[in-house]
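Just one protein chain is left out here, and the rest sit where they should.
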C-alpha cells in the first residue's frame, strides 16, 4: 500500500508537495484553492510587521525556462494577514507562515503573532532583492544562527530556515540554522539575476535586480539540497524549478524529505499538484516504493 | 565609420568577442580555428603546473537551455602547453592564458612561464567543482587580493581575475581583485549545479557537482556585471550564456567592455563569432554607435 | 514575450484620455489586454482599443502613472506583453453593450466585431459629462441602436447608464449583455441581468502585477483576473462576494469599493 504522507521533523503532511512562498499565497481564496488541488501544505507569502506595497511594475521577466521576479515583498502586514491564516487554520488547512524581518527580535515578534494559526514558521533568510532583508542577512552564518535561535525560543511550533543559493557554501548557513535550533532547512530561494532590455536600455525590473526561479534553477537547487543532506541532520526541504513528478523524485533522491513548488504554477496552473500526486503514485508503484521516505537521499548511496 | 575594436585597460582587441576558457581551447588547431572565425582573442583552457586528466565521464549534462559540466580541469601542464601558445603567439594570435593553482606562488609561477607568449593572464578564481582550486579559493576576498597581488608583482602583462557567481556579493571579490592590482575582472564562471538521474539513482556527473553554463545563466551574469560596473573602476569583462548579438549588447549595456563566449559554441559552431560580429555591426549602424565603447554601461544611466 | 515597439501616434480623446497607437503583429481578440510599459513610467494593464496592424490602447489619467502618461511624459517606445486574458464571445443575436467612462475602450472592439458579424447591437455609453465621452463615433457606426447618457445631462440623456439599461432590458428581448465600467455600475447591471435571466459578461479590473497567475495581486474570489478573466459571466460573478464590494490594494490589503 502506497502512502504519500511524509514527516518533516515532528510534522506529518499528507503528501510531500507544498506551495512555495510568494506564489498565489497572499489571499485566503488562493491558498484554499491550492490546498484543495492537493498540496500537502501551503506556505504563505512572506509577511512583515507592517504593510508593504512592493516594487512598481515591471516586477517579472518571463522567459522560456525561467522567470525573474522582484515583487519587493508586498504584504498587508502581520496584523491584517492574521485574519487570513486564522480562516485557513479553522478549516484545517495546513498553513506554514513565511515571515521576513531585519533581525531576530522582529522575526520572533512575527512568529509569535502567527503561531496560533500556523503549522510551522518559515524564515525567509533568502530573498535576493530586498535591502536589509532576506539574503542580505541570510548569507551570514552568525546572523542566521541568532535569528533562528531567537525565534525558536519564542514559539513552540516548528521553525524552518529558508536558505539562499547566492552563497559560497550553503552548508555553512545550513549548519548555522541547525545549531540555532531550526527544525528543517529549505533550499533554495531564487538566484540573483537581472535582465536588461536593449531597446529600452535599462534593466526591465523596476528594482533592477531580481531573483531567478523556474526550470533553469533546478540544478542549482539539487546541488544545494544534496550538499545540505550531507551537512545537516535536520530534514531538508527542496525547492527550485520543480515542474513534474520526475523533478520531485530527483529532489527527494538528492535528500529532500518534501518539496515546494512555485513558478511552475504559473505555467501549468494549480492543478499541477493533483497531476504530480497522481503521477508520483504511479511512479512509486512501478518502482516499489511504499513511502516517499524510501526515496530520500538514495542518490547518496550510489553517488 | 564603425570600429569594432575595444580597449580592455591597456590592451586593444580587434573586437569585443573572446573565446571563453575551457571551450575548444586545449589545442593549437582549435584555438587557431576560432581566431580565424573572428574572435578578438582566445582564452586558453585553464592550465596548471602539471598534467591533469580531469574527471572520468560523464562530464557533461546537456539540457535545453543549459549545460552542466565537471571536466575537472584537464590540461597537459604548463610546460607542455607552452608549445601551443608559443605557436599561436608566433602567428600573431592574441592568446590570453588562463591559469589555475592553489596559491599565489603557484599562480605566479604559471603566469611567469606563460608571460612571454601571452597577451594577458586570466586567473581562474572561480571553477566551482575542483577541490582546493577555483571558487574554493576565489570566494575569499583576502585570498583573491593576495593571489592577484602576487601575480601582478611577477609579470608585466595584464592580469584579469575571473570571478565566481557562487558568492553572496560579487563586488566584494571584485574590489579585492582591483585592490590587488588586477587590470580587469571577468564575470562569471559557471554556477554550481547538479543533475541526478532518477533511473540510475545517482548524480550524472562522475564528480557529482558541476557548473552550469549557457543561456540559463545569462541573467546571473548580467546581474554580476552590472554590480561590478558600479563597484570597481577597472574594466569588467562579461561572460555567461551569450548566444547572440543581442546578448553581447545586453552585457555591454550592463557594463562589460568586452565579452567571452563558451557554451554557445557547442550549439551554434565556431562560426558564431563571425555571425555575431556581422550582426553587431548592423546593429551598431542602425543604432548609431560608432564604437562598442559607447554601449558600455548605458543601462546605468537610465537604470 | 515582452517586446518593444515604437509609438506611431498619440491621439487625444479628451483632456484626460489619450490613445497610443503602435505596430504589433500578434492576434488580439476583443476584450483582451496588454501589459504596457511606458518607460520611465510603470507598466500597467490596458485593454486593446484598436485592432489590426496598428493597434492601440486608450489611457485615462486616474493615478500616478496614468496621469504622467496622459500628460505625454512617455518616450518613443513602449514595451508590450500579452495579449492576455479571455475575450468577448457573442451569445445570441441581440446584444446589449453598456460602457461607463473609459470602459468603452475595453468593449469597443467587441461592439465592432459583433456588428461586423451581422448581430443586432444596442450600445449605451455613459460618462459624467460631455467632455468625458470617447469613441462616440466608432460606437455609433457599429451599433443598431446607440444611446448616450451623461450624469449632468450635458450630452444625450441625463442620468445613468444603469437606468436606461434597466428600461431597455424590460422592453426588448436581449440575448446577452456585455459591460465594462465602474464596478458599482457593473454590479447593478449583473444583478438586473441575473434577475431577467439574460447572459451577462463583465470585464473586471484588479491590480495586475505579474499577469501570469503567480503573484496573487489580481485575486478575485477563487479566480485571478489575469488567468480566468478579465471577463466573467453573471453565474461566476454571483458567487464572488468581493464583486462590487471589495478590491485589494498593492499590499494585498482589502479596500472597500
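Structural remarks
Labels for the chains are A, B and C, by order of writing; each one numbers its residues from 1.
Keep this in mind: a residue touches a chain if its C-beta (ideal position, glycine included) is under 8 Å from a C-beta of that chain, and two chains touch if they have at least 3 such contacts.
Predicted, not measured: the structure shown is a model, and the values here were computed from it.
Every shown chain that the unseen chain touches in the whole complex is listed here: B. Screening B:52, B:94, B:162 or B:208 for touch with the missing chain picks out B:52.
Screening B:76, B:180 or B:221 against the full complex identifies B:76 as the residue touching the chain left out.
Across B:15, B:98, B:189 or B:263, the single residue that touches the chain missing here is B:263.
On the side of subunit B, touch with the chain left out of the figure occurs at residues 22-27, 29-30, 32-33, 45, 51-54, 56-62, 67, 69, 71, 74-77, 80-81, 197, 199-200, 202, 204, 206, 262-263, 265-266, 269.
Going forward, only the chains that are shown with their structure count from here on.
Counting steps between touching chains, the shortest path from subunit A to subunit B takes 1. Taking the mean of the C-alpha atoms as each chain's centre, subunit B and subunit C sit 51 Å apart. Of all residues in subunit B, those that touch two or more other chains are 302. Among all residues of subunit C, those that touch two or more other chains are 39-40.
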